[in-house]
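One structure below.
All protein chains of the complex are present and in place, except for one that has been dropped.
Note that the chains are named A and B in the order they appear, and that numbering of residues resets to 1 at the start of each chain.
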Amino acid sequence: MRKLFALLLVAAMIFTLVACSDEKKPEEGGLIKVGVINNPPSESGYREANVNDFIKVFTKENGYDAKFYYSIKNDEQLSTARQYITDGVDYLLISAAETTGWDAVLKDAKDAGVKVFLFDRMINCDKSLFEAAVVSNMANEGDTAVKWLLDQKLPEYNVIHIQGAMGSDAQIGRTGALDAQFAAGTMKKVVQQTATWDEAEAKKIVESVINSGEKFNVIYAENDGMAKGAVAALDEAGITHGVGKDVVVMGFDCNKWALRELLAGNWNYDGQCSPFQAQVISDMIKNLEAGKKIEGLNDAKQIISVEKGFDAATLTQADIDTYGLGE
Amino acid sequence: MKKAKTSKFFAKNAQLLIPLIAILLLVIFNLIRDPSFFSIGISANNRGDPVLQGNLVSILNGASELVILAMGMTLVTAAAGGQDISVGALAAIAGSVFVKILKGGAVTGPTVLLAFLACCVAAMLFGAFNGSLVAFFRIQPMIATLILFTCGRSIAYWINGGATPTVESPIINAIGSFIPGIPIPTPILIVIVMGILFGLVFRFTTLSLYVQTVGINQGAARLNGVNTVGIKLLAFIILGVCCAVAGTIGVSRLGLINHETLLINIEMDAILAVAIGGNNLGGGKFKMLGSVLGAYAIQMLTITLYAMKVPSTDVKAYKAVVIIILVVMGSPVVKNSMSRFWKKLKRNHPAGEKEVA
Partner (left out) sequence: MQDDVVLTMRGICKYFPGVKALENVDFTLRKGTIHALMGENGAGKSTLIKVLTGVYPMDGGEIRIDGVEDAIVIRSPQEAQGYGISTVYQEITLCPNLTVAENMFIGRSRKSRVDWKQMEKRSGELLQKLGIPARPKQQLGNCSLAVQQMVAIARAVDTDCKVLILDEPTSSLDDKEVEMLFTLMRQLKESGVGIIFVTHFLEQVYAVSDQITVLRNGQLVGEYEVRELPQVKLVEKMIGKDLEDLSSMKKKETVLDGEDFYEARGLASTESRPFDFHIAAGEVNGFTGLLGSGRSESVRAIFGADPVTGGTVKVNGKQVKISKPLDAMKQGIGYLPEDRKRDGIIADLSVRENIILALQVIQGMGHPISRAKAEAFADEYIKALAIKTASSDTPVGSLSGGNQQKVILARWLLTHPQYLILDEPTRGIDVGTKTEIQKLVLQLAEDGKSITFISSEIEEMLRTCSRLIVMRDRNIVGELKGDELSQERVMRTIAGGGE
């Protein structure tokens, strides 16, 4: 029985592998062949938006013959990259699961004349191995948010800081700027605790502060979900929040539902790490195809995405439609 | 005579000592640290209803999902001699089904009930899937449930498509937060209902006897006419219902389902609760009350750490230390030496014994 079951599992795995590696389509003239390797959309709302962005931009109408592959496992990504090179793609677009282990594949790509773009995540390798990388500067996000907070000119800043999973890029970027303010004494740290992106945990943290009776007037949550958790705790305790109320609520990610909270005045600020990188890459590819050079790269061959931050006072429905994630 | 009875009571419930001592120590620790830690007050929430406030309420409220899952986990542990590590993922699936149905139309009393029943059915089916792997194919529970542990949250994602769909409704708020006019958080009430349900099931069926029989000696159970496959399957299906209830509470707290974080890592806490409750993780005899107390002890520890403002990076280390102490305290080696010490004490002070009587 066990053996049979193991066999079934293996069969299922093989099936999914086969299913993922699209059947070959007949060569079509004039289309630029692109292989996109990304993390699976189920990873987060951010990733979902990112995946959809690439699907939206790299279409036949835009002159592309694109293949997509999603995995959170580096080795699966690597073998797919090799497959794409063998299939003869013109461009390889990669958001790697891990930063290491890519040298050999990227060299193969170079030898085969396949041009590589990185997006969202950098890879630890020689920068001659790729054309350009479109990435976010996480610290930028935090800076933008904290600058906005300082601009509010509150009489005092007593901040509850709810962090994401410790050590993740987003957590480090969003924590840094606020830590600097705590260190400088311009803001008071009431509590700084990780909820590891968990909404329910964020609620418990805020509850514990409320129960201790300490004063606070700012909630800085490192994503929308945790901000929502924090607000639930405020609601239960009868503490008002939002534009012109007792507590300033700040979140990140710009989910559509979160932006609607902003529009309703329940929250004050939402920052975003831009998941929209496809158009920038498409523009660069079109440039290369036209024989032009890529411009605007920094020393590390990076293009830094522009980060957005929305203020409840100035947010419009059009912004929600354009930049909001999800539904 | 009376003394004999009380000592018999203690002997039968000795396994509850560990979680009780843990809770007691945390209570004492918190009272020393901050005498007002357990103060409870009533204030109005943002809807204008009076509600209970305070750390004690937070602990009881926050532990609800864990307590419910620990109840189901106790049954599975006892019957199958192993643990279900997919409860968090299964709760996420159940929560997703709940939200999916509510997003299909207006949120009214009947639709909420329908959504809850649907998510129960879904969770029971997945529970039956786990259960049949364990009971019928005799795969070790941890391996069998590893499948759903791995892919469960992806399934939860597929159900709704979006990352974090939300539902807003006073009814949802009433389930996850407070029913207007009742100052006790609804999740606490749901835990009480679940406790009563389990109590009734144990009182009016032989489930408890059968589960223990199967867990202790499967071969003998079969020869005495007990349907061993059916009992294991049933344990997993009941755990499925627990997942559905926990998932519904989790979703209703914020009116949002995040398939990645809903009740994340709760399987480990649930297993830990069963262990702290003095239950044998290898199956057999069980005391559900032990697991429930264990769950509250874990939650109390978490809230204590928050109140102490332990740095984010250190939280897990602190938790680990306390858990090591608890688990070692409950280990057979320590238990045996404690009981030897106890007997020695009794022998040396027969006079003291008289006083107690």
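As a convention for this text, contacts are C-beta pairs under 8 Å (C-beta built on N, C-alpha and C of every residue); 3 or more make two chains touch, one makes a residue touch a chain.
Predicted, not measured: the structure shown is a model, and the values here were computed from it.
Asks: Given the contact rule set out at the top, which of the displayed chains would the hidden chain touch in the full complex?
Replies: B
Asks: Would you mind spotting which of B:48, B:110 or B:219 touches the chain that isn't drawn?
Replies: The one listed residue touching the chain not shown is B:219.
Asks: If the hidden chain were put back, which of B:24, B:113, B:209 or B:320 would touch it?
Replies: B:209
Asks: By the contact definition given up top, give the residues of chain B that touch the hidden chain.
Replies: With respect to the unshown chain, the touching residues of chain B are 8, 12, 203-207, 209-210, 212-213, 216-217, 219-227, 284-285, 343.
Criterion: only the chains that are shown with their structure count from here on.
Asks: With chain centres taken as the means of their Cα atoms, state the distance from chain A to chain B in Å.
Replies: One centre to the other, that is 34 Å.
Asks: Name, in rising order, each residue of chain B that touches chain A in their complex.
Replies: Going by the criterion above, the answer is residues 34, 36, 43-47, 51, 53-55, 58, 62, 133, 137-139, 153-154, 157-158, 162-166, 177-178, 250, 253-254, 256, 258-264, 302-303, 306-307, 309, 311-313, 315.
Asks: List the residues on chain A that touch chain B in their complex, please.
Replies: Of all residues in chain A, those touching chain B are 1-2, 5, 40-46, 48, 163, 166, 191-194, 196-200, 203-205, 207-208, 210-213, 224-225, 228-229, 232, 234-240, 255, 257, 325-327.
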